[in-house]
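Every protein chain but one is kept in place in this view of the complex.
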Amino acid sequence: MDLGMIGIGIVAVIGVPLVLMAYSFGTETLISRLPDVTSERMRPWIWLAPALLLIVVFYLYPTLRTLLFSFQNADSTAFVGLANYVSIFTDPDMLSTIGNNVLWLVLFVMGTVMFGIIIAILADRVSYENVIKSLIFLPMAISFVAAGVIWRFMYEYQPLGFAQTGTVNALISVLTGDDFEPIPFLQNRSINNIALIIVGIWMWTGFCMVIFSAALKSIPNDWLEAARIDGATEWKVLWYIIVPSIRTTIVVVATTMTINVLKIFDIVYTMTNGNVGTNVIALRMYHEMFQFNHFGRASAIAVFLLVLVIPIMVFNIRNFQADR
Amino acid sequence: MKKSLIFFSLMFAMIGSAGTGVYAESISILGVWGGAELDNFLDALTPFEERTGHTIEFEGTRDLNAILRVRVDGGNAPDLATLPGPGALQPYKNHLVDLNAVLDMGRVQKEFHQAWLDIGTVDGKLVALLMRVSPKGLLWYNTKNPDCKVVNTWDEFMQLAKMRADAGKSTVAVGAESGPATGWPLTDWFEVILVKAHGAKVYNELAQGKRKWSSPEVQDAWTKMGEIVLDRQYSFGAPNYVRATSFGQAFRPLFIDATKAACYHHQAIFIQTFITEKYPHFKAGEDFDFFPFPAIHPHYKGSYMAGGDIISLFSNKPAPVALMNYIASKEFQERFAINSGAPSPNRMVAPAVFKNPVTRKAAALLNGAPEIVFDLSDTIPQEEMLAFWKATMDFAEDPDDLHEILQRLDQVQAEARKK
Partner (left out) sequence: MSDTQKRPQSIQGGSLAERILKNGLLHSSILLLTAIWMLPVLGLLVNSFRPALEMSDSGWWTALAPPYTFTLENYFDVLFQTAGMGRSFLNSLLIAIPSTLMPILIAAFAAYAIAWLEFKGKIFIFIVIIGLLVVPLQMALVPLLKLYTTIDFNGTFHGIWLAHAAFGLPFSVYLLRNFFGNLPQEMFEAARVDGASHPQIFFRILLPTSGPGLGVLVIFQFLWVYNDLLLALVFLGGSPDVAPMPVTISNMLTSYGQNWEKLTSASFISMLLPLIIFLSLQQFFVRGITAGSIR
């Protein structure tokens, strides 16, 4: 890598903001010459333009292509109508896969949002707040590969009569004594999904916490001071001031986490590859695309995901309108 | 005078660089290798780089399927790619260069057994070359454990197993876990039993999709495997240990206290590097050794199983083609084989070059084998391979389900071959 590369990097980091600044001031100067009505109508689109351009090229075009593929065969050479959709929905495996996503939806979203809020609020009140937040944030900073290694240590299994190397099995054996039959967490159908969801919560709570923490900091201090001076207890402050102020943030975080659940892939792929009843929709799509080489079915699953987002969209729009 | 001096210096410079044949180019190879195995590979390529001046850029990824697929479809295929087996070639058959046209085939056909060339052939085109052979169907054992001897027939094996079971000791140690590829060690068990019990013809028919999974011989092999590998008495810690333990750790029960130890571990040749890594003071051949899987039916005693790594060409530019020719040569094959401790498919590489007695034994076995079959799970189409892996784990969870499992495999087999 040359100095040339670094040079380009510096140019990009300085140049792009400058260009954007010039763009916004420049266009504003131009349209302010026009009658107010026209400039009011044009302005939003000018502000949206850079983002829209990137989105159209990188997102919309591939999405339309995917929609097209979902009605075609495996290597996209012929149309097959709804055959792909029929095949994925009549597949018994698919039903259990969707069931897994529902389980993730309930436990993972609730867990991450709840823990995120609790930790953000608690941390906000102690002087070592930054330390706590950094530690909870840590699992997010560690790449997925590392997380896989970490939880392999946690869930490891050694047969009865041998010293346990996995943290969880070791802890349980300390608490229950020598007769304890070690549990192969990832192979045991009744708990392997929960085991994976725990990994998910562990990783993503930091994400929720950081966003909630930012939202908490945006609450004007005067509101809290005033309430406390008026004699409100901490509980009242919490319920009547803090929570309502971050209500929209809760919607945003919950939405993001829900959509995350639809896309959950890395954790399941690395730890069980969807075996023993742990499969999830996005992993199924990955298998169809890269291992079964069936672009048609993979695209149909992707379109299915898009459809699933609709109720979330509706919920968000209602909130959005209630705000303004 | 000065002008002609400059002119001639320039000419010399150009001719000098042209002496290498072409301008120095960069050749890209995509593969799954990393760490020591990658170093072995790159080292074996250095003579080529030195001679031709080309540079080799190896790009490693654990997710080879996805990355290769995207790059090929996206128009940015690498020059070469290493693949785990012929089954993976199918999606790319239209993008791969026919090696018949670009390799020095006269030499190649002399130096490679036809069986190895057949493995790399799809629809009549030779699209992949075998770089390294991994002998499979080997039973590893602890030479220092007096209770665990070499057994030559299935009857001897079962006798030993029953004797040990009566004394409360296990006979085999199996570990099937392998992340996204979980299940493949069990597929190896099944395959070796199939070929030793019912022969290469039945085996190859299954590999080519001409025989159903639910056929009696195949079912018999599954059942036999289950009787040994999943049985609490014969298999260490079965079934939990089998399902939860990583393949890279499952040899350990051989080397623990003899009162608790198992006798045999079924695995390919590569496991010896895992063993010496875990027990650095062990010497191959002295502390641990292998013998070929016992004959089940005396007829098929000489059938051996092997896997291997293949490499394919996506570009027909001169530099990558030259590299491919080099890879087929004895020079590369020998160096790579010695580096990685695995035999070469090239006949010109003699077993004697291996200092490691275990590797030498495996190479000699391969060279002298009456019949060799290639790892089935690497030969069948990818969808079928994945279903196969999953099927073994389903079987390990509930052996009584065998009938349904095999029927599902039949379905996948039929669908996979439709294309």
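A and B label the chains in the order they appear, each numbered from 1.
Just so it is clear, a residue touches a chain if its C-beta (ideal position, glycine included) is under 8 Å from a C-beta of that chain, and two chains touch if they have at least 3 such contacts.
As the structure is a computational prediction, the values presented were derived from the model and not from experiment.
Although it is not drawn, the missing chain touches A, B when the whole complex is taken into account.
The missing chain, though absent from the display, is touched by one residue of B:278, B:297 or B:403; that residue is B:278. Between the chain not shown and the residues A:34, A:135, A:194 or A:243, the one that touches is A:135.
In the full complex, chain B makes contact with the omitted chain through residues 28, 30, 32-38, 57-63, 66-67, 70-71, 73-76, 178-179, 246, 248-249, 270, 273-274, 277-278, 280.
Residues of chain A in touch with the missing chain: 1, 5-6, 8-9, 12-13, 16-17, 20-21, 24-25, 28, 32, 40-41, 43-45, 47-48, 50-52, 54-55, 57-59, 61-63, 65-66, 115, 118-119, 122-127, 129-130, 132-146, 149-151, 153-154, 163-167, 170, 202, 205, 207, 210-211, 213-222, 224-225, 228, 231, 233-234, 245, 248-249, 252, 255-256, 259, 262-263, 265, 282, 285-286, 289-290, 298-299, 302, 305-306, 308-309, 312-313, 316-317, 320-321, 323.
Please note the rule applied: only the chains that are shown with their structure count from here on.
Averaging C-alpha coordinates per chain places the centre of chain A 38 Å away from that of chain B. Residue ranges of chain A in contact with chain B, taken from their complex: 74-75, 157, 159-161, 182, 184, 186-187, 189, 269-273, 275-276, 286-287, 289-293. The residues of chain B lying in touch with chain A in their complex are 65-66, 69, 90-91, 179-183, 236-237, 240-241, 243-245, 260, 382-383, 386, 390, 393, 397, 419.
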